[in-house]
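Here the complex is missing a single protein chain, while all its other protein chains stay put.
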Amino acid sequence: MANTEFGYVRNFEQRDALPPSNWIVVRIDGRGFTKLCKKYDFQKPNDKRALDLMNASATEVVKQFVDVVLAYGQSDEYSFILHENAGMFERRASKLATSISTAFTAEYCMQWPTFFPDQPLERPFPTFDGRCVAYPKRRILRDYLSWRQADCHINNLYNTTFWNMVLKGGMSTTAAEHALKGTVSSDKNEILFSQFGINYNNEPLIYRKGTVIFRAYDTESEVNGGSTTGKMPDPTSKSQMEKAKKRKQKARIAVEHVDIIGPSFWDAHPYILGTNTAKGSTE
Amino acid sequence: MANTEFGYVRNFEQRDALPPSNWIVVRIDGRGFTKLCKKYDFQKPNDKRALDLMNASATEVVKQFVDVVLAYGQSDEYSFILHENAGMFERRASKLATSISTAFTAEYCMQWPTFFPDQPLERPFPTFDGRCVAYPKRRILRDYLSWRQADCHINNLYNTTFWNMVLKGGMSTTAAEHALKGTVSSDKNEILFSQFGINYNNEPLIYRKGTVIFRAYDTESEVNGGSTTGKMPDPTSKSQMEKAKKRKQKARIAVEHVDIIGPSFWDAHPYILGTNTAKGSTE
Amino acid sequence: MANTEFGYVRNFEQRDALPPSNWIVVRIDGRGFTKLCKKYDFQKPNDKRALDLMNASATEVVKQFVDVVLAYGQSDEYSFILHENAGMFERRASKLATSISTAFTAEYCMQWPTFFPDQPLERPFPTFDGRCVAYPKRRILRDYLSWRQADCHINNLYNTTFWNMVLKGGMSTTAAEHALKGTVSSDKNEILFSQFGINYNNEPLIYRKGTVIFRAYDTESEVNGGSTTGKMPDPTSKSQMEKAKKRKQKARIAVEHVDIIGPSFWDAHPYILGTNTAKGSTE
Partner (left out) sequence: MANTEFGYVRNFEQRDALPPSNWIVVRIDGRGFTKLCKKYDFQKPNDKRALDLMNASATEVVKQFVDVVLAYGQSDEYSFILHENAGMFERRASKLATSISTAFTAEYCMQWPTFFPDQPLERPFPTFDGRCVAYPKRRILRDYLSWRQADCHINNLYNTTFWNMVLKGGMSTTAAEHALKGTVSSDKNEILFSQFGINYNNEPLIYRKGTVIFRAYDTESEVNGGSTTGKMPDPTSKSQMEKAKKRKQKARIAVEHVDIIGPSFWDAHPYILGTNTAKGSTE
């Protein structure tokens, strides 16, 4: 950029690098999706096409940003998890948030015709806001992901019950809302089963659990190859980082609808949140 | 969002509201546009279609975000200026940066076929990163805009000379680069004129000045109607803010290629950076 | 500092420079002064010795930190104003806040025996917390100072009335508190006058207005000599900055109890918040 008499204005730019050794979550949320759902007549309580579009878009984002170790999505939101040692964009919050949210938006708009072939997009086009949050411990990052998946469950159970009452039960939305006020999970399960013959636990996993996307390493050698090399990215071994990047680019992208609150998923894929550090491996 | 045992993770979200009474610049930049230019064979030194696409996208963003008082673009970048009293998204930096950059990205991707009908977009789709900067004084904001327009001029003069030497003069890019090293503006003007018969000052304004987009109020009543009401947005007069918003939405969007370094443009449109404050109008 | 294998921990230090071209307020507040007042039996509603000690301490701080253009104090608080162009400690918030608050604390403790000769200080020793706030406009800085002086007035009027009712009127503190609930300024003035024969406007200015401390330039040449040279401190003219520093160190320190809400004080001392900038002098 030109170094003129006006160049001093650069001094007003604030540094916004996220602190090292923190897991970074970039969460994006659909902007004004309530209107969008109505406009394109999304099915209630879940529109499979819309979820598939979210997941297809997120898959491309995970492919493109190799520092993303896992993504979790539900409804019109997606959380992209960057490794605590990730060095992408020098961990600058605004670069991370805008790069990931614009990449997601571009995919969503461009892939729309594949999932909604009969409904061309009109203005305002779908967009997503985004933000970064830093989590200092693996355990707390796990709690973050549990928080989102618990949210998915609670909302889906409510919505499934609500829309069955309205669409099959013939209730007004106001009446259904009123009827559900104060109910707990078991109440909703009971309503679904007794009134509509629905066993909630048989509902599709994609609705109940949301979607988990990650690089899957199917053999031991892939995992070891993919290891990071220490508590701080080693700037001297650029060749090693290049190798790691290529391996990540070639990795299979897994898209699953599984529980990530309990330990099973993490025990089966220890490399996702793994850190090969010389010391401090217990932290 | 669900208020479960995991809800504590929200406490890690940091507030990022920009300070009040500062002009906000959201600048977006094309990511990896050097590759993109090559892939879609953009013309050198300027590709009119690409600039028109940038401007068409920015126009829609200005329409959509009524707190934007002016936008300035050149090359693959655009700066959106929010009024120092703007209250959009409670001035949260990440919301502002991601909302504007995803809106721009969506427009760019969706309008692409209009400007490049024979070249369908392929992955990686064009995206834009973004950032917010706060400027405490109108005078410094003006310097920011001057900085960008001076940058436009310097780059365009260089590029125009360089590509004439290469494309018309038959020089290699290395030779042209070498020949231009250490030259000043008058040298480049001379090369253009003596070797290629080009008077730089006759080059199209869009290339030399970039593009300015703003809401144009053509009558006095429009201007007064559009006034903000004080140094802090008055939360009590929601109806007035609604009115102002509607008026902004109806305003004509002007797209011009003019000098914004000197005072003429600003003298002709005093309302763009105007603030109707009870006191302190000189600051 | 040692550059060992542990040196990476420095990367966790966050930059905290305050934005350029903003007026900086460092406000310090006595910690736990309610207890301190009781312990050393401060007089009610105002203890002249305690205020004199605050002012004597602040005077030394103003002398020591030449970038402070004015200080305003009342009760157990003091606000130190740094010029919008001040470069001290590269405008780092933590350096500014801790340097000024520890300098004030040291003065307060060391000068204590002068003002309270019969009451040696005991643990916990008096301390002051501090914080920095950036104000983007001179007008808003003025409003900040008005805010503090209005606070001084409101509290002093209340306290003067309250303690007269208790000490002279023989009311219990609870009764006095109850009696004053919901009263406005004129009510309190009336109580003071009719019940205790006190014309509030004749109360000492130090109680009603607080204390203003500033470098006084009594001749025109002093003022011009003390001018800063542009919108950004010019790093090339170190000699000029050195000269300015010396002149500030020699300046007379004025300690006054005057109104700073109205324009008179500022009109009489235009250099205090003055900025000699080539352009933008109106902002």
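By written order: A, B and C. Residues from 1 in each chain.
Everything that follows uses one rule, which is that contacts are C-beta pairs under 8 Å (C-beta built on N, C-alpha and C of every residue); 3 or more make two chains touch, one makes a residue touch a chain.
Remember, it's a predicted structure, so these values are computed and weren't measured experimentally.
S.K.: Considering the entire complex, write down the shown chains that touch the omitted one.
M.R.: Spelled out, the missing chain touches these shown chains: A, B, C.
S.K.: Out of A:35, A:123, A:139 or A:178, which residue would touch the omitted chain in the full complex?
M.R.: Answer from the full complex: A:139 touches the omitted chain.
S.K.: Would you mind spotting which of C:55, C:85 or C:101 touches the chain that isn't drawn?
M.R.: Hidden-chain contact among the options goes to C:101.
S.K.: Going by the contact rule already stated, which one of C:115, C:128 or C:200 would touch the omitted chain in the full complex?
M.R.: Of the candidates C:115, C:128 or C:200, C:128 is in touch with the missing chain.
S.K.: Which residue among C:154, C:175 or C:205 touches the omitted chain?
M.R.: In the full complex, the listed residue that touches the missing chain is C:154.
S.K.: So that we can see where the missing chain sits, which residues of chain C does it touch?
M.R.: Touch set of chain C with respect to the missing chain: 1-2, 4, 6-9, 12-14, 16, 28, 31, 60, 64, 93-95, 97-99, 101-107, 109-110, 121, 123-135, 140, 143-144, 146-147, 150-151, 154-155.
S.K.: Can you list where chain B touches the absent chain?
M.R.: Residue positions of chain B that touch the missing chain: 8, 11-12, 14-15, 19-21, 231-232.
S.K.: Kindly note down the residues of chain A that lie in touch with the hidden chain.
M.R.: On the side of chain A, residues 19, 21-22, 134, 136-140, 231, 279-280, 282-283 touch the unshown chain.
Throughout what follows, only the chains that are shown with their structure count from here on.
S.K.: Per the centroid of Cα atoms for each chain, what is the distance between chain A and chain B, given in Å?
M.R.: Computed from C-alpha means, the inter-chain centre distance equals 31 Å.
S.K.: Distance between chain B and chain C based on Cα centroids, please, to the nearest Å.
M.R.: Measuring from centre to centre gives 42 Å for this pair.
S.K.: Roughly how many whole angstrom separate the Cα centroids of chain A and chain C?
M.R.: Here chain A and chain C have centroids separated by 50 Å.
S.K.: If you look at chain B, which of its residues touch at least two other chains?
M.R.: 134, 140
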